[in-house]
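Every protein chain except one is present and positioned as in the full complex.
Up next, chain A:
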Amino acid sequence: MMAPAPLLSVRNLAVRFATPTGIVEAVRGIDFDVGRERLGIVGESGSGKSVTGRAVLRLLPPSAAVTADRLALGDLDLLGADVSTMRGVRGRRVSMIMQDPKFSLNPVMTVGRQIAEAYRVHHRVSRREATSRALDMLADVRIRDPRRVYDLYPHEVSGGMGQRVMIAMMLIPEPDLLIADEPTSALDVTVSMQVLAILDDLVSRRGMGLLFISHDLNLVASFCDRVLVMYGGQIMETLAAASLHAATHPYTRGLLAALPTLDTAGRDLPVLTRDPAWLARRA
């Protein structure tokens, strides 16, 4: 199942932030590979999952110190890459979908032009060619009337449609790896299922890798192939998504037990007791 050469290879990645009150270690020495698969990262707020995603694209602020033994996209060393190399990587080889389309789309540019621009940044084509590609891409994310939607501004589209526009914009340069950071948590459940189906379809049809970052265990277990569980900047365990419910690490088990379900009424939910030993493995 696992491809021999992973798309992305990460060894001993650490991210430290310098803050007025001292050094905060957001990510503390993690290892993982992403192949042409759906890899989920789950964890609570502050677990380091989003920082990990941003570190891959070197999108962290200057106050962050990123170190790693290896942070490689295929043969390319991402840590050593210069600014212009990184500009070629972002969007073209690795792209990223953020949580809320309201804040990630340019409010004063029609959505169609934004998608066409994403293509023209990485491909030398005429404006007309880019427009027709953008229209195709809008159809690919199952927007029924691409020509009408092309000329809409972000405030004129719903949250679900905005997130489909984001997916279109991120996939049009045909990247190998897509990082999706809570792509559906700003959306209603029924809408988020439609958006996930589109993402699922495009990722598998194009044979891309997907790094899916989420706080929602059930969602990740049902959507991804493999799951990394993060806590306190470290990976607690790596599992096949289908066997998330057979997790062995006490943190994962504690999180699962703390989730209310249709059958927990009348009972107290077990509260997670955090064990400092979980973070002691790599001091």
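Going forward, contacts are C-beta pairs under 8 Å (C-beta built on N, C-alpha and C of every residue); 3 or more make two chains touch, one makes a residue touch a chain; residues count from 1.
Throughout what follows, contacts and distances are computed from a predicted model.
Considering only "Branched-chain amino acid transport system / permease component", "Glutathione import ATP-binding protein GsiA", "Cell shape-determining protein MreC" or "Spore germination protein YndE", the record for the omitted chain gives "Glutathione import ATP-binding protein GsiA", by its UniProt protein name.
Touch with the chain that is not drawn comes from one residue among A:5, A:83 or A:265, which is A:265.
Take chain A: the residues that touch the chain left off the picture are 44-45, 159, 188-193, 196-197, 200, 215, 217-219, 221-223, 254-255, 258-265, 268-272.
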